[in-house]
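Working notes for the structure below.
A single protein chain has been removed from this complex, and every other one stays in its place.
Labels run A and B following the written order; every chain starts at residue 1.
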Amino acid sequence: MNDPKYTGQDFKVVGTRVKRPDGLDKVTGRARYGADMSAPGQLVGLMLRSPHAHARIKKIDASKAEKLAGVKAVITSADLPDLTGGNSGLYDTLENCMARDRALYDGHAVAGVAAIDRTTAKKALKLIKVTYEKLPHVTDVDEALNDDAPIVQPRYAQEGRHGNLINKGEFGHGDIDKGFAEADVIVERSYKTGQTHQGYIEPHACLASVSPDGTGELWVTTQGHFAYRNNCAQLLGMDIAKLKVTSSEIGGGFGGKTHVWMEPIALALSRKANRPVKMVMSREEVFKASGPTCSTSMDIKIGAKKDGTIVAARAECRYMNGAFPGMWGTLGGMTAFACYNIANNQAIGVNVLCNRPKVAAYRAPSAPMMAFGVESTIDQLSKELGMDPVELRLKNVAREGTLAPYGPVWGPIGIEPTLEAVRDHPHMRAKLGKNQGRGVACGFWFNIGGQTCSDLNIGPDGTVNLTVGTVDVGGARASLGLIAAEELGIAYEDVRTNIGDTSSLGHNDTTEGSRGTFSSGMATIFAARKAIDVLKERAAMMWQIPAESVTWENGSAHAVGSEHGNLPPLTLKDIAKKAGNTGGPIAGHHEATADGAGVSFASHIVDVEVDPETGKTTILRYTVVQDAGKAIHPDYVEGQFQGAAAQGIGWALNEEYIYGEDGRLQNGAFLDYRMPVCSDLPSIDTKILEIPNPSHPYGIRGVGETSIVPPLGAIGNAVSNAVGVRMYEVPMSPPRILKALDGAEA
Amino acid sequence: MEVSLSGSVRDAVDGLASVEVEAETIRELLTRLIDRYPKLAHYPEEGIAVAIDGTIYRDSWETPIPKGSEVFLLPRIVGG
Partner (left out) sequence: MAGVHVTTTINNDPVEYVCPADESLLDVLRDNLGLTGVKEGCGTGDCGACSITLDGQLVCACLVLGAEAEGRAITTVEGMADGEKLHPLQEQFINNAALQCGICTPGFLIAAKALLDENPSPTETEIRYGLAGNLCRCTGYDKIVKAVQAAAKDLRKQNKKKK
């Protein structure tokens, strides 16, 4: 009954392009995001942040600020006791939310104020006197490993390794040295990628309200309101059940809203002031003090035989984690060679600390960087071998039965189909002109499952409320409504999907790892099936026949068998109307861990034109081919492909954090942190492949992340084909391209 | 039953790529491994996953491990 195995069924409504339930509110301005909620008596919360990349905090004198008329609370780390119980991850979160003995990066919060209005709050910040003792800083991932580099987190330093080197994750199998010895051609290169930000248009925002009895409410923009609740409650010593967190509509997350940044401080201010506190980050604060992705520095070596068989591949990539450790290197090591079947492969991801903000996940975290290096190197290898780059990839492609680099053996996967679709795509035959070039690259990302609950309630008129706990980041409510309608056999329009707050459902893991539709979809299917069991029982009661004689088809209960077969069917609406007399409200709910998530592969094609005078790269044409398992709502699957590709294009061409000698971020605004605008991009063509995930009843694979992985490599390859220079550093901004062109001429 | 270990998890078992252990469910497997290699103790809370015949399980510790399946211990994946 709760068997998650893929059934291969035909669908009535799943796969159709319906209107999403939250669309109307979003086009009329009625939808409420993090900063759109207010409460009577609310205070404005603002943060004082370190102007130094690394400094000891000797003293904080907030007395003048506290005395200012209109200031209701001031918080420093002195107000935040360590309640983490030795959990180092939670302690990192505590220290990142507010500096304790040291400021660890430019923008690190050192104090918070809550005042009656913004003007007063700003005045109060100016009145807080912080005595800093500047310390040497390091912001570059390679410099952080120099002998004389300042140590960012002494408590993480270990015997026998550099104080800023947290750990190395090594993956792969076979005998690397033997493999390279057998190779006829070897390409060995080093690459770097700059730090980027998820760039969600909505800054972090929340409205916190804590009462003296220890209960509290938080309205917040987040990808995971349950995770936020748990973290905030733990950090503040509140009972988890007493903190009710409601997720607002979210204006973009991409991994950056899976982690608390200033929410615990807003709650602490509210508790101290005994009034609601609204806290909204400015764009500059978002850049400086939320969670951008890692910058990297890597070495890639790939060797092949003359016939194109890749016999050995090695990657070592140093991931800049910011001031607190994460598992970024591990994820890079796991994904580096995932698209290929290479007998001897080794991928090492290294985690390094720097005086930069705490890195958070960014759509397929850590994969795009390694893919840049691997896909660029494979292309160079294809040139040395005189082989077509798509054919070289196909020759070495991973298939069902291939040993994945991070251990398990692949089940049915989509990388070969996507490469074949690329090879056969008309885009590959479009003509190219002067200074124009084409590039191809592959990408991989896992999906995750996680804890999920869904609640399906049938109203007295037969319309259905579906309550789920996974925040809807991009339109999943439509897909989940389709799934409920499919299972029940009713019209999509009769289902209304909502995201429940933390007091309405059991724990739900965060919407990340492309798990939203996969996990809540699975929970919805089983919740609906339980509701159908109840509906059948009720029909049996209404007919006064045994329950075994009732089946459910096309949204109605049917009496079967020779004895009862001529009873006219009872629709869901008929049964719902009589629910009061047959046992009460009809519902189905499902709590589970949705394991068995599939993986999603993609191959991309890009045409570029490089202007040799300005170094500017224009994207002429872009095609995404990705495996979705089963596209519940094709419009939104395409949307994920296109959006992810656009982020990858920005990363490849223009986006990077620029730090000065003083360790301060120089471009914390959209003017100079240049994300793609409408005129920068062409239409992005998409092709959805469906190789069903055997561990989901509908075959669903999570699709949100994978397509940010190929663009860096694809564009690097296209630029190389356009103007004959190989780019080893991302972003391939105009100054870098011009430098490479100058170098080539010399 | 041979259990292979991936990447950073190997650090906790003195660098071994695989270990021999008997277990009928994921929960048993983790308990027995932690008994033998105490350095693995923090993993279940802070991040481990088990792959059985290619399917990755991050949470379902009651999942049975059929005889003859291929078992891998991996770091727990997060996404964005």
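The rule is short, and it goes like this: a contact is a pair of C-beta atoms (placed from the backbone, for glycine too) under 8 Å apart; a residue touches a chain by one contact, two chains touch by 3 or more.
Fair warning: this is a prediction, and the values are worked out from it, not measured in the lab.
Participant: Touch partners of the unshown chain, restricted to the chains that are shown, please.
Facilitator: A
Participant: Give the residue, chosen from A:G450, A:G474 or A:G663, that touches the chain omitted from the document.
Facilitator: Only one of A:G450, A:G474 or A:G663 touches the chain omitted from view, namely A:G474.
Participant: Of A:M675, A:I688 or A:L741, which sits in contact with the chain we cannot see?
Facilitator: Of these options, the touching residue for the absent chain is A:M675.
Participant: So which of A:E420, A:D635 or A:E690 would be touching the chain we can't see?
Facilitator: Candidates A:E420, A:D635 or A:E690; residue touching the omitted chain: A:D635.
Participant: Touching the hidden chain in the complete assembly: which of A:A360, A:A645, A:V709 or A:I737 does that?
Facilitator: A:A645
Participant: When the complex is taken as a whole, what residues of subunit A touch the one chain not shown?
Facilitator: Residues touching the hidden chain, for subunit A, are 17, 19-20, 22-24, 26-33, 35-36, 38, 119, 198-203, 249-254, 280, 282-283, 473-475, 635-636, 638-640, 642-643, 645-647, 669-671, 675-681, 683-684.
The rule we apply is simple: only the chains that are shown with their structure count from here on.
Participant: Report, in whole Å, the distance between the mean C-alpha point of subunit A and the mean C-alpha point of subunit B.
Facilitator: 25
Participant: With touch defined as at the start, can you tell me which subunit B residues reach subunit A in the complex?
Facilitator: 4, 6-8, 10-11, 46-47, 51, 53-60, 63, 70, 72, 74-80
Participant: Which part of subunit A faces subunit B closely enough to touch in the complex?
Facilitator: 89, 167-171, 198, 254-256, 258, 327, 330-331, 333-334, 360-365, 404, 406-411, 445-451, 512-515, 593, 595-597, 695, 702, 705
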